[in-house]
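FYI, not all chains are in this one, though none of them got moved.
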């Protein structure tokens, strides 16, 4: 009954098997191996076009390396004020970009709106040499609050960005969960909607440590290539990054596994919402449930062996002193029984 | 018959088994798991003292994160001019340190001597605000040319460094191979000899992707902790870094595996040296053989299926136009038969 | 009738005379000249203690070099959200610090309160490696809105900062104006109140280009010395920085000139406040007047030759659509007649 994070899960058996299968014999190092080629081709199929693919081990690396190739040091990255790049990466974006600024904006459910972005951009001007210059719009898909941007929403946001000369980065640490929810073509929610670079997450959804920077437009792949190495993120035994993706992308596993996690979250959300004392904070769209509950109930769950965290982000409404905003995350490996068992502890 | 690099090998079966064993169930993320604790304790035993342990996936990360915690941006890192940090990390040390300078010095077999270091340091002064300030001495153990610093050599170098207020970093990408050759206590060749921070390599010697920053002295662990995260090198599913080390450090596996690689290199070196046309460039002490051979011979080996590289470093003597300096690397997985087969192609 | 900025004024005749006087003959370069020594001694007298003195040409340089010596790159600088370091330095603090984050907080009149700072700090923890770490509290004296922190206010803020291990930087671009208003010992409003480093501004108050980093505590002077040079802010003909300060500090000129500017601002503020349609936004304490006026009145002033800017900062109350928040700045050289002439245009 561990709902602390999808990071608390291990890897899918298929991923482990892929590592074992890739292990014997020699392979060219640093990404010159056949498996890496195959993964790159698979990504091109998935996104229905040529893409640049740069595999790394962590989401922070994927985001920070990408952003560094998208803005000069005097630039700004427009994002939600509770975005992972702001709150949870210890300043990695600032480090990799050489000190660009994260401009955090508000938005319910950790979603940005075109108007909010547009208003923020209006206060900057390239004529003002005293000010940092916005260069990137960063969207998190699914958001930190478990919400999913629709194709129309991403398109509208990207249009605002592109009109002002910004490029668009998508932090897709839970991209699989978002696409599984949207049930759309990956191309539709990314480059066709105006996304230029995607952090395609896999770790949280069943891999050991695997994220891919997917470059569509407006960014030079060479920049990313050198910056990845310079950041220490080029694996020597790169076949073991590729092997994870090979299993992850095969047979739409990434969508199936994400779909499982989403289904569990939906069940959990429904179950919690049936409790009188619990209020679901934001619609449960991906694999995370945000619930406002009595502190007493949280303690009861925990005493019964349930594990989940209070969420430090801004709640959708002011909380009473005996209430707490909580986050419960389901992983690819969470079972219906895990959810049932947990819910059974509420009473 | 692949001698291109120890990076071309896979992982040891024990490492794969450890990953499988660590996989089931939930574990706290970001290094708060039990396995990480156990590895930390194991390192303390190996080094016979308290140590700071920070696991990462690549050697470049281990070196660069360490150096960043050891020098201000206006500092200098004294090292061999052909050191990995100079030649093979795309400027990662400059990136992580905020632009400190690598001061590359000469030395046969890629070894530095106390006199060379001392002379270089003499040209700097803290009274000269126009000049960068040496802060770190970086030693590579084993060196890029396959040589191993003795305890006395490290001690003498560290003494020169400490006298001038520099701290000492050791790039131990092949630390196991060096210790296996030296047959000494790990403590003797590190902190007892004056090493302050060690990049303890494991990837090349049988792991998937695992290096550990080991902090002995003169560096604040907190700096390393935050800089690791900020560099994007903190794994969420950190148990899988720890699991590799757990297998690697168990039963002195790291020394056994390195010893195997060293033994193969020794056999290969001996075999090559018996060929009239081949000259061993530097004593074969770890798992790398450097050989000057006729280009024709290199081609013959390659035509027969042997794989190894010409080495771009400075040769020990000028080469004739038909000669080439080559590097042949043995891994934990290289078999005596691999060596025999290869040597048999010389004729 | 130019009230656009104190930067629009030239230099005081005494400063020009000092440049002329320092010009003949040779002088040691890079700050080894006698005049630089004299200025350093003069600062020690003014602050009644030993101080580190590092002269530079711009306020942005003084702030950014200071901050770089006060925080690691993974640190945070707590400041007002409209502070000069946030809004007007094109990210210089992020650049010099290696990507530390400016944490901008609200506060009326661009003043921070101990509670606001305390609350902000409570959301950070050194146990959280995913988060940047607050290291510096930066106060602007006088503030961007023309207000002046009292000794008690600075003391209370510094206490909050020091308790949490932060050091305190003061951006004193208009420090003279603040001290002239407070009529206190410079020591009382700085180190005795807990300020560790001060940007002592002189450019705006009658110099050509002269600011001094004054180090009291908690920062190593050597760091500042090397970072100043590395930033390109060490003048070769440093006597010409020193000469400006020599004139500026002589006979309490800096306080006299600031006092003149403050007096003009006070007269201007009083005059404007007598107009029915004008509302003084914040108490006029230093040399800047912030006034909410009808847009029509602003145009009338401008048509009559008055120059001043609309102020983009947050107004003290919502503005009507025909209102505008304006800033009018007086310099050492502004005359009572300038103020009278300007006010006469209101009708």
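Letters A, B and C name the chains as they come in the text, with residue numbers starting at 1 for each one.
Basically, contacts are C-beta pairs under 8 Å (C-beta built on N, C-alpha and C of every residue); 3 or more make two chains touch, one makes a residue touch a chain.
For clarity, every value in this text was computed on a predicted model and none was experimentally measured.
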Homomeric complex, total chain copies (3 given): 4
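Just so it is clear, only the chains that are shown with their structure count from here on.
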Taking each chain's C-alpha mean as its centre, the one farthest from chain C: B
Closest chain to global C-alpha mean, per-chain Cα centroids: A
Whole-Å separation of chain centres (CA-atom averages), chain B against chain C: 50
Cα-centroid distance, chain A relative to chain B, in whole angstrom: 34
Rounded Å distance, chain A centre to chain C centre (Cα mean): 42
Sequence positions of chain A contacting 2 or more other chains: 89-91, 95
Chain A contact footprint on chain B (complex, rising order): 2, 4-5, 7-11, 16, 19-20, 22-30, 56-62, 64-65, 89-92, 95-96, 203-204, 208-209, 226, 229-237, 239-240, 307
Of chain C, residues touching chain B in the complex: 30, 72-74, 98, 126, 129-130, 133, 222-223, 225-230, 234
Residue ranges of chain C in contact with chain A within the complex: 73-74, 87-91, 94-95, 97-102, 123, 129-132, 312
